[in-house]
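Notes for the one structure printed next.
One protein chain omitted, others in place.
Should a chain be cited, it is by its letter among A and B, assigned in written order, with residues numbered from 1 in that chain.
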Amino acid sequence: MQFFFEVLIGGLLSGVLYALVALGFVLIYKASGVFNFAQGAMVFFAALTFVGFQEVLPGWLGVEPGGAAVFWLALILACLAMVVLSIATERIVLRPLVNQPQITLFMATIGLAFFIEGLAQGIWGANVRGLELGIQDEPIAWMAERTGIFISSFDVFAAVVAGVLVAVLAVFFNRTRVGRALRAVADDHQAALSIGIPLQVIWRIVWAVAGFVALVAGLIWGARNGVQFALTFTALKALPVLILGGFESVPGAIVGGLIIGASEKLAEVYLGPMVGGGIDSWFPYFMALLFLLVRPEGLFGERHIDRV
Amino acid sequence: MKRIQRSLLAAAVMAAVSAPAFAAGEQYVGLPSYRVGPYAAGGSGIFGGMIDYFKLVNERDGGVNGVKLTWDECETEYNNARGVECYERQKKNGPTGNTVVHPLSTGITYSLIDKATADKIPIISLGYGRTDASDGRVFPYVFPLITNYWSQNTAKIKFIGSKEGGMDKLAGKKIVNIYHDSAYGKETIPVLDAQAKMYGFSVTHIAVAHPGNEQQSQWLQVRQAKPDWVILRGWGVMNPTALKAAAKIGYPRDKIVGVWWSGAEEDTIPAGDAAKGYIAAGFNVAGANYPVVRDIQKYVYAKDKGNMEDKSRVGSIYYNRGVVHGIVTVEAIRKAQEKFGKGKPITGEQMRWGIENLNIDNAVLKKLGAEGFMPPTKLSCANHEGSGLVKFQQWDGKQWKVITDWIESDQKLVRGMIEESSAKYAKEKGITPRDCSKEM
Partner (left out) sequence: MLYREAGQFKTSYGADQQIFPIRQDRIAMAAILAFFFVGVPLLANQYWLQAILVPVLIFSLAALGLNILTGYAGQLSLGTAAFMAVGAFAAYNFELRLPWMPLPVSFVLAGVVAAAVGMLFGLPSLRIKGFYLAVATLAAQFFIVWVLTKFGWFSNYSSSGVITTQKMQILGYAFDTPVRQYLLVLTIVAVMAMLAKNLVRSSTGRAWMAVRDMDVAAEVIGIRLMHTKLLAFAVSSFYCGVAGALYAYAYLGTVEPEGFNLDMSFRVLFMIIIGGVGSILGSFLGAAFIVLAPIFLNVTAHGLFAGNIPAGLASNLELIVFGGLIIFFLIVEPHGLARLWQIAKEKLRLWPFPY
């Protein structure tokens, strides 16, 4: 039983990490109806830019590497880079493609993913790098002693970060002017335009926020697995979360993440050995599929009513 | 259709215009490299090392007996179809065609075996590719040089045995094999099972789905099993993730033994402190303190002609593995020239003879400045592996430290399995194995 809880808690914590990546997808889909396949590439680009700046800044400024100043400056610069990237994306890719079918926009984001991947490795090189956030990725000692359950302090930290991020985004969406405009845009582009909401500004903001979310996800995943090309694969972990939670729902991403994370781990541990293991490549998709058969628009997705 | 023709035409024109000019009298090697994508770090390190060694031979010795080496790169993106295109594009280059192919991807190696055999161009798959191709009677043109996965695995068990205080102490021990759930990862399962039976230890295989960036459930299973040793058969991001996950459940890293594709700086640096103490096999060692690497610094980098963008990677595991690729290529060319005429470029077919009769013993290694850098290697018509020796290295948090001498593999077991597997392949393909007693 104790083992069961360990697997469950571990799964829930990983689920939060999946949700972090899924959030970026949700934001963009909600505001512009674009299924942004480049989100994984953005996670990679953000993390690599941050680590890259961390490497070069000490040389430029003439300070010791590893200081707090370098860390925060690199973070700010990486943030700026994501904003620039988002604005450029809106201007160069999205604006000319307004009113195109979803699949065309989806395709454009795949082109964008190639572009960003090439850009990231072109600028910073193909080296695999470590990323240190200063938080131990080891079991919390007192917990391991008392309950025998091993839970990494880093996973708890990541969960807290994700929780704060979701709370901030929720406030941003529900309580600010921009947030309200954003929801209006998500509801109906044309209606929003007609009451004077600047669509393009909104899109830029959304993409920039998604870029910021990508940076946070990149830092946390980068600290776990190293900053390398494989960060783009984190998108694959986020997709089942998305379908389960619904493309348009921020809370859906979190709940979806928790369900997927927990069920994936439990399945791998309890079902995996029966069929030879390695089932977590497809199990989350089947899980999501099962949910979809009951609710075709995801748990929290908006129900569409088809009219002829 | 028009567009197809136009783009075909344009590509043809481009290909004609930009076909690099290779001077007569040079020895051409086509390099299907990959410098983008998930495995770019490995590709740039290994191809960088190989090119730097070629440059060293050209700069320091003026080529092989005066025959300068020449090469060009073709980007494969680690993709099988692109790799085949690169092979086809490069095979006619140079005065004598492509000498030898280093696909540096198991998938591309598989795709090329038939084609290269038909074209009479040898494939060197150093530490990857098709294990049963070690049987040169069935695979005359394929050379999984130095050591293959099965040999390496038996050496690993030997290493574990020596750590436990003798092979007889292995009985009753528990080993977990964490593997990448792919053709590559699954390949050592049969040999491990055979050894488990032989020595009386128990082995549990746990699969990690590609890409392996999340392994918590697998390592919780490890913690349940409480194994004495863990064998890590990973690739790419799976390796640092495994080390991190091991740290997370408190499994001691110095009880984890990795394959050589899990044992580079790229696998440990991202894991940070979690990698400290981790052990990996290798058929080449890390470090810039070998005469051959120092010569590369002196003759190539001092003139600012080096291939590596990041010079600090010179002497890293992947870079040095590239140098080993360079050494075996150049020595095989030298061997072939001895038979087919010194100072003349050789063909792929002649190169095949050169590789098959390669004998890099300790004296040669000493002359090359690579003693202890790579194992002595001697091939024959039947044995396309050549050595089967590996060293074990331990990550001390900053760099890889060699902790053993060359450890021999259990060729008796491995060879039997290889011959069984290659015979099956020969039967399926209708190949009559060569009679090695008639070869010279």
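One rule holds in what follows: a contact is a pair of C-beta atoms (placed from the backbone, for glycine too) under 8 Å apart; a residue touches a chain by one contact, two chains touch by 3 or more.
Small disclaimer: the values here were computed from a predicted structure and weren't measured.
Contact with the omitted chain, checked across B:Q27, B:T131, B:T154 or B:Q393, is made by B:T131.
Across B:E26, B:E59, B:D135 or B:E187, the single residue that touches the chain missing here is B:E187. Shown as candidates are A:G11, A:G52 or A:P240; the residue that touches the absent chain is A:P240. Touching the missing chain, out of A:G66, A:G118, A:G163 or A:P198, is residue A:G118. Mapped onto chain A, the interface with the missing chain covers residues 35, 92-93, 96-97, 100-104, 106-108, 110-119, 121-122, 125-126, 236, 239-240, 242-243, 247, 275-276, 278-279, 281-282, 285-286, 288-289, 292-293, 296-298, 306-308. Although one chain is not shown, part of chain B still touches it, namely residues 1-4, 7-8, 10-11, 14-15, 17-18, 20, 33-36, 40, 44, 47, 72-75, 77, 79-82, 84-85, 87-89, 92, 106-107, 110-111, 113-115, 130-132, 181-184, 186-187, 190, 209-210, 307, 309, 417, 421, 424-425, 428-430.
Keep this in mind: only the chains that are shown with their structure count from here on.
By the touch criterion stated above, chain A contacts chain B in their complex at residues 3, 6-7, 10-11, 14, 117-118, 121, 125-132, 137-139, 144, 150, 152, 155, 221, 224-230, 232-234, 237, 264-266, 268-269, 272-273, 276-281. Remark: chain B residues 35-41, 43-44, 181, 205-211, 213-214, 216-218, 220-221, 223-224, 236-237, 240-241, 244, 247-250, 265-266, 269-272, 274, 309-310, 313 touch chain A in the complex.
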